[in-house]
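What follows is a single structure, and I will ask about it in a moment.
Note that one protein chain of the assembly has been removed; the remaining protein chains are unaltered in position.
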Amino acid sequence: MRIRLLWRERVLIGLLVGSGVLLALLSDVFFTPANLLRATRYAAEIGLVALPMTMIIISRGIDLSVASNMALSAMTMGLLWQRGIPVWPAAALGIAAGTLAGWLNGWVIARVRVPAIVVTLATLAVYRGVATGLSGGTGILGFPDSFLALGAGTVAGVPIQTIIWIAGIAAAAVFLTRTAVGRYIYGIGHNETALRFSGIDVDRIVLGLYTASGFVSALAGMIYAARVGTAKSNAAAGYELTVITAVVLGGTSLAGGEGTIVGTMLGVLIITILQNGLTLARVPAAVQDVLIGTVLVGAVLTYRERAGRKEVFVIAPPQPEPHHAGGRVLTDPGNDLAVGEERRNP
Amino acid sequence: MMMKWGRELTILAALALLAGYLSLTQPNFRDAFTLSTILTNAAYVGVVGIGMTMVIVAGQIDISVGSMLAVCALIAGTLARAGAPMFLVVLASLALGLGMGALNGALIAYLRIPSIIVTLATLTALRGAIVWWTKGYWVMPLPPGWKFLGTTHILGLPLPVWIGWTAVLAAAYVLAHTIIGREVYALGSNPQAARLAGIDTARVTFWVFALSGLLVGLATMLHVTRFSMVQTQEGLGLEFLVITAVVVGGTNIFGGSGTVAGTYLGVLLLTVTSSALTFLGISATWDQAIRGAFILVAVTADIVRTGRWRQPVGWAR
Amino acid sequence: MRYIRGFALALTLALLVGLAGPGQAQKALKIFMVPKFTGAAYFAATEKGAKEAVAELKARGVAIDFLYTGPSVANTDEEIRMIDDLVAQKPDAIIISANDAEALVPVAKKAKAAGIKVITYDADVADPTARQWFVNQGTFTLVGGALVDVVAEQAGTSARFAIVSADPGAFNQNSWIAAMKARVAAKYPKMQLVDIRYGLDKPAESFSVAQDLINKYRGQLDAIIAPTSVALPKVAEAAEQAGLAGKIVVTGLSTPNDMREFVKKGTVKTVVLWNPVDLGYLAVYVAHATITGALKDGMAKQSVRAGRLGTREATAQLNDITAKGPLTLRNVILLGAPFRFTKENIDRFNF
C-alpha cells in the first residue's frame, strides 16, 4: 500500500509536529503517552462525527444538527433506561433514534430539496429542543459500569473510544477512496447533475450520507454520555462548529468535491493537541480561542495559495504507469481563464 | 406582482394570523406598549439583518455578527465611561464595526478565504478576546447621557424603532435602486458573469462585509443604549437568530435574490413567535423545539409553494 | 519553499504561546481553581478572594503554585476537558465550580482517585463521593427561601410572582426554584408562582422574556425573581421601561457591583447573595487544610480556620432541597447565611 499525501496534508503534519514540539517544551506533562492517549478521548467524539461530516461536505452539503443529535440520542437512551429498559438495548434504541433523525434530515434534503444548511439549521434547534422538552432539562445518571466503560474504559491502555475512532477512520478512508459510492460522493460534490445523468441514484446516496451522519452522531452521543456519566439535553453544545472547523482545517473544501479522511483526522488531532497542550501550558481558554481562530485562517490561506495547482491524491496499489483512479493530475497551465476558454488538444 | 412579493406576503399573512390570534385571545397583547417592546426588540436585529441580507444575497455568509456586536458594545461603553461625548461614542461604535467588517471583507475578498471560515474564526477569536480583555467585568456605571438614544420616544415609539425603520427603508432603496446595490445582486446571481460585466467583484464583496460590520455597529447603539450597563455576554447566539430571519424572509441562502423587507418581516415574525410562547403559556422547555420546527415548516412550505421541490435535476443542494 | 509557510505558522504559534505561557513554579503546593467560566464578574470576585487567601498563606511561608483558569464562556464540555488536562499536571488540590453537576462527576472522581484533593465551591457535583468537600455559599433552602421572603416582605404574602431563570437544565437555578416552591408551600400558602421563563443566560433573551412576562400579566404580577446574574439587571431594566419601577418587586441573585445602580434607584430594593470574595477565600483555605491533613476526609465535627473569616464548621450532613427533591448534602463547609444587599449597605461592598 502506497500512501501519497496531498500537499496540504503535509502542511498539517508539519503543523502537528511543530506545535507538538513547542508544547512539549512548554509543559513536561504534554509529551507523555498517558497524556496523549487521554487527549484522544476528547478527539474521538469530534473525530467520529467528523468522518461522515467530511463526506457530506465533499458532497457539497453540510450537517449542522450533529451535536443536537448527539444530545437527542443520548437523552433517548437515558429516558428508556430510566423507564426500566436494560442499558444496552436502550443504547441501541438511542442510536436508532439518532439514525432516524439523520434520515429525516436526508429525506427533507434529498426529496423535498430544501438546502441542507437550512434543514440542519432548523433541526439543530428541533433535535436539542426535543431533548430538552422530553427531559425537562434534567440529567439522568447512574448508568451501570459496563456502559460507562464505553466512555472511560481502556484496552491495553488505549481508551475504548479511541479504538472505535481509529476503526472508523480506517473504514471511512477505505470507503471513500476504494468503493464506487465513495467515488460518487466526490462526483456529487463536483457535479451532481452529471451523476444523475450517469444513472446514479444521487438522492439515495445523499439520504444515506445524512442517515450515516445521524448514526455516527448517535454513537458519539452514547460515548459522550458514557464519558460524562450523564444523559443530558445540553450535551455536546457547540460541537458542530468544532467538527466543521476540524474538517475544514483538514483541507475539505466547502465548495464540494475535495477532501480526505486523513486530512480530517489531522485537523481533529491539531485542534485536540492545541487545546490540551495550551491548557497544560496554562494559556487561558480565551487566548486559546483567539489562537485556534488564527490557525484556521492561516491554514486555509496556505491551502488557497496552492489551490490553482492540484496534485495526485491516492491511496492505491502501485501501478506500472501513472495511475488514474481518484487521481487529479495537473496538465493545463494557466487554466484560470475566463468563460469560453478553449482547451488545447495535445 | 403577486409572484414577485410572494414570500413577503406569505410572511405577512403568517404574522397577521399569529398577531391576530394573540390580540383576540390575549387582551394585553393588543396593548400599545407590548407592540412597542416587540418593535424595539426587533429593531436592532433588523439592522443586523440588513447587513446579513446583503452578505447572503452576495453569495456569502457572516456568522461573526454576535461577537462583533459585543466588541462594539464594550468599547462604546468603555469610551462613554471615560467621558467621551455620546456622538463620539456612536461614531466609535460605527467605526469599530466598519473596521471589523472590513477585516472580514479583506480576508474574504482579497485573500479569497471562504467567508464561513473567516467569520467562524472571528466569531471565536473576538469572543475570546472579549473575555481575555474584560475578565468578565461588565461595563458600568454608564453616564446619564448613555440611554438617550435607546429610551427617547418619538410619537410614542422609541428612537431605535425609527432608526431601524429608516435603516431598513434606506437599505431597501440602496439595494433596489443604486448601482452598488444592484451589483450585489449581480454578484450573487452569477459571479463570473459579474466579473465579465466589468464589476469589481472583490471590491463589492469587501464593501458588503464592511457595511455589514458598520450596521452591526449601528445595531449595537440601538440595542445597548436601552440598558444601563454593557454585559460581556451581549450578542451571544445573535448570528443564529439573524440568519434564521433572513432565510425565513425568503433570501436564497445561495445568493442572488432576497429583500431587506422580507428579512425585516422575518425578524418580526420570529420576535412575535417568541413572545407568543410566553403569552400562550407554552412550556418553556419545548421552546427551542417549537421554534426550530417553525423554521423548517416555513421554509419547506415556501419551497413547495414555488414548486422548486418538483424540479427533477440540477437544483443545487 | 513548500514548508516555509507551515513553518511560519508554527513560529507564530510559538510566539503567541511564549507570550502567554508563564513558567512553572518548583516544589510548591499546586492548587488549581476552575470556575464555571472566567467571563463573569462573580467568578472574578471568587478569584480575588482566592488570591487573597493564597497571598496570606504565602506570607505564612507556604509555597503555593496557584492557577485560576476555566472556559471563557459557560461550557460543560470545555470545563471537563480542562479539568482532565489539569489533573494530568498532578496538582495537590483542585477547586471546581461545576457547570453541570452530573457531567462533572466522572472527571472529579478521576482526580480524586489520582490522589488529588477535590474541593467544589459555588456549584457542587452530584455525587458527594467524587470530591472531599463542598464549600457551600449557602444552601438552596436558605437562598431560595430568602428570595421568597424578600417578595413576601415587599409585595405581601399573597403576591403573584414569576421567575426568569437561566436555562431549563441549569441545576443550581432549578434547585433554588425548588427551594422557593417549598418555602411558598410551607410559609406563604397564598403566594402564587405564575410562570417560569428562561433567558438562556443571554442578555437580549432575558430582557425580552422579562418584557413578555410584564406585558402579559400587566397589573397582575407583583414580583419577578431572577436567580441568575445575567438576567437580573435585564429584568430590572424591563420593569423600569414599563414604568413599573418600584411598583413591581424585582429581586434575585447578583453581586452588589453589578446591581448597585438599580438598588440606589430603588428599582431593585434587595439583592440576595453571599459574598463571593469570601467564598473563593474560604475555598482556598479548605483546599489547603485538606492537603495538610488539618481537615480529614469524611470526619464529622471538624472545623477549619480560614484567616479573616475565623473558623467554619465542617458538616458531615446537611439537609437541603434541590431540583431533584430533598437531598442530604455530605461533607459540606457552609460559608454562612445569604446576605441581603440594600440601599443602606450596598456601598460597603466592592465585588
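Here the chain labels run A, B and C in written order, and each chain numbers its own residues starting at 1.
FYI, a contact is a pair of C-beta atoms (placed from the backbone, for glycine too) under 8 Å apart; a residue touches a chain by one contact, two chains touch by 3 or more.
The working rule: contacts and distances are computed from a predicted model.
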Practice problem: Given the options "Hydrogenase subunit", "MoaD/ThiS family protein", "NADH-quinone oxidoreductase subunit B" or "Sugar ABC transporter ATP-binding protein", say which is the protein name UniProt records for the missing chain. | Solution: "Sugar ABC transporter ATP-binding protein"
Practice problem: Please identify which of the visible chains the hidden chain touches across the whole complex. | Solution: A, B
Self-check item: Touch with the omitted chain, as defined above, among A:82, A:138, A:154 or A:191
Solution: A:191
Quiz item: Which of these, B:111, B:197 or B:297, touches the one chain of the complex that we don't see?
Solution: B:197
Exercise. Return the single residue from B:75, B:186, B:214 or B:236 that touches the missing chain.
Key: B:186
Quiz item: Mind pulling the chain B residues that touch the left-out chain?
Solution: 177-183, 185-186, 188-190, 192-194, 196-199, 252, 256-257, 312-314
Quiz prompt | Residues belonging to chain A that touch the chain removed from view | solution = 174, 178-181, 183-184, 186-187, 190-191, 193-201, 257, 316-317, 319, 321-329, 331-335, 337-346
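What we mean here is this: only the chains that are shown with their structure count from here on.
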Quiz item: Mapping chain-to-chain touches, which pattern fits: line, ring, star, complete or other?
Solution: complete
Quiz item: Is the C-beta contact count larger for B-C or for A-C?
Solution: A-C
Quiz prompt | Distance from the mean Cα position of chain B to that of chain A, given in whole angstrom | solution = 30
Quiz item: With chain centres defined as C-alpha means, what is the inter-centre distance between chain A and chain C in Å?
Solution: 35
Exercise. Would you please write down the residue numbers of chain A that are in contact with two or more other chains?
Key: 132, 136-137, 284-287, 289, 294
Quiz item: Could you say which residues in chain B touch two or more other chains, in rising order?
Solution: 127-128, 130-132, 285, 287
Self-check item: chain B partner contacts - residues on chain C that touch it in the complex
Solution: 37-44, 72-73, 168, 195-198, 200-205, 207-209, 211-213, 215-218, 230, 233-234, 237, 241-242, 258, 260-262
Self-check item: For the chain B and chain A complex, residues of the former touching the latter
Solution: 107, 111-114, 116-118, 120-125, 127-132, 192-193, 195-196, 240, 243-244, 247, 253-254, 283, 285-293, 295-296, 299-300, 303-304, 308-309, 311, 313-317
Quiz item: chain C touches which residues of chain A in the complex?
Solution: 7, 10-11, 14-15, 18-19, 22-23, 26-27, 29, 34-35, 38-39, 41-42, 132, 135-139, 141, 148, 151-152, 227-230, 232-239, 275-276, 278-287, 289, 291, 294-295, 298-299, 302, 305
